[in-house]
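Take a look at the structure set out below.
The complex is shown incomplete by one protein chain, all other protein chains being positioned as in the whole.
Note that the chains are named A, B and C in the order they appear, and that numbering of residues resets to 1 at the start of each chain.
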Amino acid sequence: MQSIEKLVKNPSFNTFIILIILLNGVVLGLLTFDLSPGVSAVLKVIDGLCLVIFCIELTLKLVAYRLNFFRGGWNIFDLVVVVIALLPATGGLSVLRALRVLRLMRLVTAIPSMRRVINGMFAALPGGASVAAVLFIMYYVAAIIGVNFFSKTVPQHFGDLGTTFFTLFKMMTLEGWPDIATVVMEQHPRAWVFFVVFIVFTTFTTLNLLFGIIVDAMEQAKESDVRELLAEQGIEVTEVSAELRLVKIEEDVSQIRAMLEQMSGKDKAKPS
Amino acid sequence: MQSIEKLVKNPSFNTFIILIILLNGVVLGLLTFDLSPGVSAVLKVIDGLCLVIFCIELTLKLVAYRLNFFRGGWNIFDLVVVVIALLPATGGLSVLRALRVLRLMRLVTAIPSMRRVINGMFAALPGGASVAAVLFIMYYVAAIIGVNFFSKTVPQHFGDLGTTFFTLFKMMTLEGWPDIATVVMEQHPRAWVFFVVFIVFTTFTTLNLLFGIIVDAMEQAKESDVRELLAEQGIEVTEVSAELRLVKIEEDVSQIRAMLEQMSGKDKAKPS
Amino acid sequence: MQSIEKLVKNPSFNTFIILIILLNGVVLGLLTFDLSPGVSAVLKVIDGLCLVIFCIELTLKLVAYRLNFFRGGWNIFDLVVVVIALLPATGGLSVLRALRVLRLMRLVTAIPSMRRVINGMFAALPGGASVAAVLFIMYYVAAIIGVNFFSKTVPQHFGDLGTTFFTLFKMMTLEGWPDIATVVMEQHPRAWVFFVVFIVFTTFTTLNLLFGIIVDAMEQAKESDVRELLAEQGIEVTEVSAELRLVKIEEDVSQIRAMLEQMSGKDKAKPS
Partner (left out) sequence: MQSIEKLVKNPSFNTFIILIILLNGVVLGLLTFDLSPGVSAVLKVIDGLCLVIFCIELTLKLVAYRLNFFRGGWNIFDLVVVVIALLPATGGLSVLRALRVLRLMRLVTAIPSMRRVINGMFAALPGGASVAAVLFIMYYVAAIIGVNFFSKTVPQHFGDLGTTFFTLFKMMTLEGWPDIATVVMEQHPRAWVFFVVFIVFTTFTTLNLLFGIIVDAMEQAKESDVRELLAEQGIEVTEVSAELRLVKIEEDVSQIRAMLEQMSGKDKAKPS
C-alpha cells in the first residue's frame, strides 16, 4: 500500500503520464488523416494502450488516496474524461466517441504551471458572479421580448426561445448583427431600438465581466508572487492587499509623528 | 401603519418577492413555447397572480414610505415596469405588451449584490460624460457629412439623418463596414478617407469611454471593499484614494525626519 | 483695445459662442431633411448668421491676442474650420461644402471639460509614437509583400499599393478577412501564412498601442486630479508619480530608522 503511494507521488510517475498524454495527442491527431488500414490499426492499438495506462494510473491513485481522491477537482476531471473514453460509443452515446479527445485536456491538469492558469481563472470567477447574473437576466429578458415581437415574422432567427438565445449570442459577438437587423426591420421598422439597446448594454456588461475576472486573476497572481518572494526572504506578510498595507502604514506613520511631537515637547520642557 | 413598515422591511418579505419574480420569469419563458390551450391558460393565470402580488407589494411600500418612496431610483424603476404591465396593450400601445417582460429586471433591483453592480456602473457614468459628449459630437458631424455627401447616391445607407445614424452605429461595431464602404466607393472613389477617419477616431474614443467607466467602477468597488474591511477592524479611513494616502504618508515621513534631525542635533549639542 | 480683450475673456462671451454653435448644429441637422423651400431658406439665413458671428468672434480674438492667437492649437483649429466654411464651394473645392460641418467640432474646443479629453489624448500620443511606427512598418512591409504576391491574381484587393493598404486596414478591423483570404487562397493555397501572421501581429500591436495611450491618458488625468485636490489643501507635490513617491518614502523611512537606531544606542551609552 505505502509503496503504491510512493510510486504515485514520485515526480517521474507524473512525467511518464505527461509523456503518455503527449503521445496520445499525436496519435489522435494522426488518426484524423486518411491513412492506410495498416498504419491506422497500429495507431488505434497505441491509442488503446494509452487508455489502458490511464486506467491503471487512476486505479493506483484511487488505491493510494482512497476517498481523498475525490476531494481534488482535477482528479474528478481526470476520472470523468477517462470514463468517457471507456463508454461504448453506440446509439445515443455516439457523440461520446468524439469527446474521447477531451482526454488530452489532462495535459493541463498534469503540468503545474498550466494548472495554475486554470485555477487562477476559476478563483476569479466568483468575483464576476454578480455581473454574470446581471448579464444573464438581460439575455433572458431580451430573448422573451425577441420571441414575443418577432417569432411570427422572422422565425429563422426568433422562432422559439432556443433559437432566440443563439441569435442573441451571435449578436453579442457582434458577428452579422446588421444582417439580422435588416431582415427584422423590413417587418418592424422601429426594431432598431431593440438591437441598439441590446448591443450597447450587453457589450458593455460583457466587457465589464471579462475585465473584472482578468484583472482579478492578475492581481491575485501578483499577490501570491510577492508572498512567495517574501517567504524566501523570511518576511511574513500581515496585510492582504496593497490598499490595506497603505492604510496600515498611514496609521503607523501618523502615530509615530504624534509620539515624536510629544517627546520633542518633553525635551523642550525638561531644561526649564 | 407601523406594522406595514415592519412587514416591508422584513428580509423574508424581500425573499418572497424574489421568489415571485423567479416564478414569473419561468412562467413568461414557458409562455413563449407552443402550448396546449389549457396549460397556456393556467400559466396566464399564474402570470396575472404574480402581477397582483407586485401591485400589493408596491402599494404596501407606498403606504409605508409615502413620498420617501420616490427618492429611491430603484423604487421608481419597480413602479414603472409594473405600471407598464398594467396598461391596456391595444392600438398604439401594443408594443407595451412585450415590454411587460421588463418586470423580470426587478430581480436585479431585489438582490443587493446585483443592485451593487448596476449602482457601480451608474456611479462611474459621470466620469465618462465628457468622453461620451465628444463621441456624440463626432457622430453628429460624421452623420451630417455622410448625408451631405452620400444621400443621393447611396440612399439605402445614408438616405436621411436617422438612417445615417444607424449606419454609423453599425460601422462603430465594425460589423459589415467594408460592404458599406464598397458600395459608397463605387460612386465616390475617395470616400475611404471618411471611413478610415471615422473608424479610427470612434473606435479609439469608444474604447477610451468603456475603459474609463470600467476602470473607474472597479476602483470605486475596491475602495469601498477596503473601507468595509477597515471599518470591521475599527480603523477610520481619512484619505479618499490610494494616491492621496501616499502623498499624506510622504509628507508625514519627511516631517518626522526633520524632527529627528533636529532632536539628534539637540542631543549632540546638549553634552557640550 | 483693452475693452476688446475684456470682452473676449468674459465667460459670458464663451457661453454665447457655445449657444451659437449649438444653434448652428441644430440648423445644419435640420437642413439634411427634405424641407419646403421657405423653411430651407430661413435655415440657410440662420446658418449664414452663425458663420458671420464666428467671423466676428475670431476677428475680435485676433485683435485682442494678435500673434499670441496662433500659439494655441485650438485657436488655429477654430480658424481653419471657419475659413473652410467661407471658401467658395465650386469645382475642385466642392468637397469643402460638406466639410463646413466640421465647424460643429468647435463645441469641443469651447467647452473646457471636453477640451481636456482631447488634450489628454494628444498628450498621451507621444508615448505611443514608437509602437505606432512599428505598426506602420509592419503595414508597409505587408502591403509590399501583398502587392508582389497577389497583384496579378487578385487585383480587386491587392491591385496596387493604395488598394492593398485599404485591404490591410479592413483586415486589421478583422472585418470580412475570411472572404478576402478565401479568394486569395483559391490561387495561392499557402497564403494562409500571410493572413494569420499579419492578423496575429497587427492585432497584438494595435491593442498594445491603444492600451498604452488610454492607460497613459488615464494616469495623467489621475495625477492632475490629485495635484488639484492637494493644491486646494495647500500641499505642494514634490514627486511626479506614485512610483517615485514610494521610492522617496522608502529612502526616508530607512534613514529615520538608522537615525533612531543611532539615538537609541547613544541613549543606552549615556548612563554608563
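Convention: a residue touches a chain if its C-beta (ideal position, glycine included) is under 8 Å from a C-beta of that chain, and two chains touch if they have at least 3 such contacts.
Owing to the predicted nature of the structure, the values given are computational and were not obtained by experimental measurement.
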{"item": "Touch criterion as defined above, residue of C:7, C:125 or C:161 at the omitted chain", "value": "C:161"}
{"item": "Selected residue (touches chain absent from view) among A:60, A:118 or A:183", "value": "A:118"}
{"item": "Full-complex contact with the absent chain, from A:99, A:129 or A:196", "value": "A:99"}
{"item": "Options C:41, C:63 or C:141, residue touching the unrepresented chain", "value": "C:141"}
{"item": "Hidden partner interface residues of subunit A, rising order", "value": "25, 28-29, 32-33, 97-99, 101-102, 104-105, 107-108, 111, 113-114, 116-118, 121, 166, 169-170, 173-176, 210, 213-214, 217-218, 222-223, 226, 229-230, 235, 237-239, 242, 245-246, 248-249, 252-253, 255-256, 259-260, 262-263, 266"}
{"item": "For subunit C, residues in touch with the removed chain", "value": "129-131, 133-134, 137, 140-141, 144-145, 147-149, 151, 160-161, 174-179, 181, 192, 196, 199, 203-204, 207-208, 211-212, 215, 241-244, 246-247, 249-251, 253-254, 256-257, 260-261, 263-264, 267"}
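In this section, only the chains that are shown with their structure count from here on.
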{"item": "Copy-to-copy rotation for subunit B and subunit C - C-alpha atoms, rounded to a multiple of 5°", "value": "90"}
{"item": "Fraction-based call for subunit B against subunit A, same above half, different below", "value": "different"}
{"item": "Farthest-lying chain, centroid of Cα atoms versus that of subunit A", "value": "C"}
{"item": "Rounded Å distance, subunit A centre to subunit C centre (Cα mean)", "value": "37"}
{"item": "Gap in Å, rounded to a whole number, between the CA centres of subunit B and subunit A", "value": "26"}
{"item": "Interface hub residues of subunit B, defined as touching at least two other chains", "value": "174-176, 242, 246, 249, 253, 256, 260, 263"}
